[in-house]
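Reading through the structure tokens given below for one structure.
Missing here is one protein chain; the remaining ones are kept as they sit in the complex.
We call the chains A, B and C, going by the order they appear; numbering starts again at 1 in every chain.
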Amino acid sequence: MTASLGQAANFVSSVDQLAAQIPDGAQIAVPPDYSGVAMELTRAMIRRGVRNLHLVGVPVSGLQAELLIGAGCVAVVETSAITLGEYGTAHRFVSGLRRGAFQMKDATCPAVHAAIQAGGKGIPFMPLRGILGADLLKNRPDWKVIDNPFSAGKDPIVLLPAIRPDIAIFHSPYADRNGNVFIGRRRELVAMAHASAMSLVTVEEIRDIDLLASEESAAGTLTAAYIGGIAVAPRGAWPLRLWDIYGYDEPHIRQYSDMARTEEGFARYLDLFVHEQRAAE
Amino acid sequence: MTASLGQAANFVSSVDQLAAQIPDGAQIAVPPDYSGVAMELTRAMIRRGVRNLHLVGVPVSGLQAELLIGAGCVAVVETSAITLGEYGTAHRFVSGLRRGAFQMKDATCPAVHAAIQAGGKGIPFMPLRGILGADLLKNRPDWKVIDNPFSAGKDPIVLLPAIRPDIAIFHSPYADRNGNVFIGRRRELVAMAHASAMSLVTVEEIRDIDLLASEESAAGTLTAAYIGGIAVAPRGAWPLRLWDIYGYDEPHIRQYSDMARTEEGFARYLDLFVHEQRAAE
Amino acid sequence: MQDSVPFSRQELLISVIARLLTGCRIVATGASSPIPGAGALLARAQSGGRLRVNVLGSVRNDFLCDGGVELFDLAAQGRLDAFFLGGGQIDGAANINLVGAGGTYPQTDVRWPGSFGSAYLYYLVPRVILFREEHTRRVMVPKVDFISAAGPRNDGTYRPGGPIGLLTNLCWFSFDRSRLRFRLESVHPGHTVEEVRDHTGFDFDCPETVPMTLPPDTDTLALLRTRIARELAETYPRFVAQVFPEAQVPETLSAAD
Partner (left out) sequence: MQDSVPFSRQELLISVIARLLTGCRIVATGASSPIPGAGALLARAQSGGRLRVNVLGSVRNDFLCDGGVELFDLAAQGRLDAFFLGGGQIDGAANINLVGAGGTYPQTDVRWPGSFGSAYLYYLVPRVILFREEHTRRVMVPKVDFISAAGPRNDGTYRPGGPIGLLTNLCWFSFDRSRLRFRLESVHPGHTVEEVRDHTGFDFDCPETVPMTLPPDTDTLALLRTRIARELAETYPRFVAQVFPEAQVPETLSAAD
């Protein structure tokens, strides 16, 4: 489906090839539902049967986490929330949590951002205000509290260990002919890419331009040095929104949430919209 | 000279009005010579006779620091370098240093960046790798070394206290009608603005557009919430370069470096290019 | 009440929120928050342009350009004056729970999405308005089962921010930072102190006379039903269609004409 576009450039592969680059057990960083989620790639990952992922929502996740959890791909969920917003409950997340199907690392949004920034800066930790007194802290033995060394009096502060994912995964409107990816003002994508060993990106299209050619376009660009592979996936965020380019497929997401109430319903959803997809191509 | 443009917008003032907003003793953050230095505003600051500035080069400074130091405006210089590059020696910096005219806080570029980022994140400090064993550390009692709390063995690491300047000062190609400032990929300007209580910005022009209207233009924008005042100053970085919009005035900078060998020569430079400037307008 | 124009429950809440935001410079609202969003937009309209509002999920009312982290950095810089937090549970010490109830964490009987930014913003934003429409003993509990974000404790922890109060369908409580307790400030028109007591699981201070919550005046209602409804519709079209059914009509008409 996607291989025909941009084949000239040697960094472009198919969505299935990207999925094959994600090993079992990988720590993957993903953006929130409104920021450009690589849903087509997510479906390809489920088809390939990836296992034991450590999923980091930067700072939250939604339908992508739901599908991966429901399909049994996930061993650890680290996020500040899993939510389908107004479109229903994240049943597979809730059910998996109750069954202890994965390890849950509840976080708070700025802590995930700070830990990802620490990963991108190659520093072992980042301090952050707040959090003290919250039960989150009790359940995150990896977070430490020290006394602020710059304060004269007692001044406890939380230190967050850096997050350095193996792979950042997201979807963007376009990449240029050199593999630079347009990310606009979604700088959480830049932070994820910097922190991660590599980024796998799907795009609506490859444009025959050079994003680095002007100050204007370079400002919204993730430079190709961070990218491990790009695949063209038109409407690749479906049924989620892609920025202001296309909206949520609300009926579909409601249908998902309805079907996902039971494991059987979820399995039928996968059959209809994930596994069958391959045959249709 | 500059007041005629963009007067409609209530955030636009004159360069001299911006200079009047900078109190004696202020800690000001400035970018390197290639990143958009507000030189016209710097001259206005000297004319207004500002004193005891704490100048932070993010991460280095050049001609701007030279002029302010030579004119006796500076009490503290915190920077990773003061350099005129290939155009000569920073004589007023060197001479002032020898006379003990200001306190010198020698730094290293990523340490300034990290401390400014800590300021923008509202965290009291940021750790950074490197630096250990350097004499910089001996001369920066404000930098602390702790053992990395996340490391099993001994692992010393430097902690840098956040820098939170009173004012960030820079020059950019344009602002929009709402006071949003185009900064392109010069994200050090964003970091400076976030860390500082306010930013005073000069621009080549005010454009009748809304930079936030598209993802493309918003990506290279510093949002107006950080701005304390904007003045139009055409060729306001002269004799320095403004990105790829205009280059260094090399003969002028060489002339400066020649004249600045002596205090008398420097005074004559100020007479010719700073104090006389006002009469010429 | 000199104003005779009838108003809805939502309009009352929006107008209360707008009053609580008076004097703010920057206010932000989070996901799925149409009433706080409308309150902030109303406060902006009434501020003469001095207030900046960031509505999460909006394109037109989003002045941030530095990614998801910028809102949190703004808060730590001291620039974000007000924010809204809710909770699956809220207790009398102003602890809030956005994670889950019953059972043993993480295998709670009920699970909500998660803490989002609460464990941070609650500590740093000076005017946090706790907002939860449902006012029942299920929500307003003696002690939350999980603390997503802790109420103020006056224990010397760095904490420039915290709750100024709790707004519900029944009333407005202020939060007393010295006594660390809620205080019933006003009861909404049509409700009583007894009703508030009956539906609140935690103890709170209550003066002898509790005034009625000030209803929105005619001008405010007019502004709300026209400009604010239209501004809000970009982000919350269904809410606007339901709460301000007439506001949308002129737009649709003018589009059709």
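To be clear about the criterion, a contact is a pair of C-beta atoms (placed from the backbone, for glycine too) under 8 Å apart; a residue touches a chain by one contact, two chains touch by 3 or more.
These numbers come from a predicted model, not from an experiment.
Looking at the complete complex, one finds that the omitted chain is in touch with A, B. Summary of contacts with the chain left out: across A:20, A:146, A:218 or A:245, the touching residue is A:218. From the options B:24, B:142 or B:155, the residue with contact to the chain not on display is B:155. Of the options B:64, B:108 or B:257, the residue whose C-beta touches the omitted chain is B:108. Within the complete assembly, residues 32, 34-35, 58-60, 79-83, 85-86, 90, 93-94, 97-98, 100, 104, 106-111, 113-114, 117, 128-136, 139, 153-157, 185-191, 244 of subunit B touch the chain that is not shown.
Contacts to the hidden chain, counted on subunit A, fall at residues 120-123, 180, 190, 194-195, 212, 218-219, 221-225.
Keep this in mind: only the chains that are shown with their structure count from here on.
Path length between subunit A and subunit B in the touching-chain graph (shortest route): 1.
Among the pairs A-C and B-C, the greater number of C-beta contacts is found at A-C.
Mean C-alpha positions place subunit A and subunit B at a centre distance of 37 Å.
Work out the mean CA point of subunit A and of subunit C, and you get 29 Å between them.
Note: centroid distance subunit B to subunit C, computed from Cα atoms, is 40 Å. Looking at subunit A, residues 114, 117, 128-129, 155, 157, 185, 244 sit in touch with two or more other chains. The set of subunit C residues touching two or more other chains comprises 64-66, 70, 76, 124.
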